[in-house]
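Only a portion of the chains appears, each positioned as in the full assembly.
First chain written, first letter: the chains are A and B, and each begins at residue 1.
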Amino acid sequence: MTTFFRLSFFGLLVGLLAMTAAKPKRVVFFGDSITQAGIKPGGYIDRLKSMVPADQYELVGAGIGGNKIYDLFLRMDEDVLAKQPDVVVIWVGVNDVWHKATSGTGTDPDKFVRFYEAVVKKFQAANVRVVLCTPAAIGEKNDMTNQQDGDLNQYSQFIRDLAKRQNLPLVDLRKAFQDYNLKNNPENKDRGILTADRVHLNEAGNQFVADQMKTVLLQVK
Amino acid sequence: MTTFFRLSFFGLLVGLLAMTAAKPKRVVFFGDSITQAGIKPGGYIDRLKSMVPADQYELVGAGIGGNKIYDLFLRMDEDVLAKQPDVVVIWVGVNDVWHKATSGTGTDPDKFVRFYEAVVKKFQAANVRVVLCTPAAIGEKNDMTNQQDGDLNQYSQFIRDLAKRQNLPLVDLRKAFQDYNLKNNPENKDRGILTADRVHLNEAGNQFVADQMKTVLLQVK
């Protein structure tokens, strides 16, 4: 190999490394109030920032309180695609179920799936890799007596089925929370284990979600 | 012992037996549309009639479609106490949960307990023995993904707690249905195992409920 080629090869290598260093993966967390709170100090996104290589990941929050799947659909252009992300982590579903009871405006099961698929399809068309998450909890009681347990299980299953159907990475927070509560909630309390108020994450919950997210995120190429 | 006394004693015995034969236990089944259908040919009450000694039990239906616990409270004087029952089997709860979604007029958890206690108390004050039942099902899927599973579990637990607190006989239909579906619903269907339409009993369901009821009923003195 001539000096010329050696230098060229070295330069190429440096260039590639430089490019890698210059272009960390942009990951947008797209969701509801749980994600909106996730960017605050101590929030799950904030925690994740110090858990993944800073030069390889740029983590961005895009959560808005009260959002359901069709809210995500309506604002995905402006709030996510405009940021040109490499990866989008979609975490939604609590309000689709909960709002049935609290305002009569939850999301029909079949419409939940259709809008979820539409969101995924549009991200994929823009070459954005998509990570799915199941909704974690509305109440932490571990004996399936939280009011929305059945419905939340149902909508989580829709997301699991979609992930399987399309071979998409999944953070199964619903299952992770239920397993955790079976072991760590001996008094069968409805909050205070991983959530502060049955839905929103407390300190332990933010760390727990960050841990779950990290495992899957590092596997996304 | 003289002949006179012997005959008197014999007469007394015959009289007592006659009275026993003449006064079977009157059992009123007090509930919603499931119980309303229970008196039809093939219904669970109709089936029970041929499963218990006819000279010892008089079975009466008092079910009205759509009833919740406070409907039972409002009509218990007229529809049950007026019939001077010995035993009342209370089977209610499906509509207390279901109507939250279908008309916005379900029953608050704490109010469900308070009215249930008020109904029991009033029966006991009239020397009527009370048998409690848990609501069986709104959907038969066996993996806790029926929309109302969490809430129905919660209200069933209220009834179990009340039965335990007051030492009352309980027909735990919720648990019986769930156990049955785990074994006999391999395709995880939402109806067609013990119900015709997710809620109301099919033929197998009527027989199953009659079996469960019989076991407890025969133990009530």
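Everything that follows uses one rule, which is that a residue touches a chain if its C-beta (ideal position, glycine included) is under 8 Å from a C-beta of that chain, and two chains touch if they have at least 3 such contacts.
Keep in mind that this is a model prediction, so the values were computed, not measured.
Within the whole complex of this structure, the shared sequence is present as 4 copies, and 2 of these are drawn in position.
Note that in this section only the chains that are shown with their structure count from here on.
A turn of 180° superposes the CA atoms of chain A on those of chain B, with the angle given to the nearest 5. Every residue of chain B that touches chain A in the complex is listed here, in rising order: 100-101, 104, 139, 143-154, 157.
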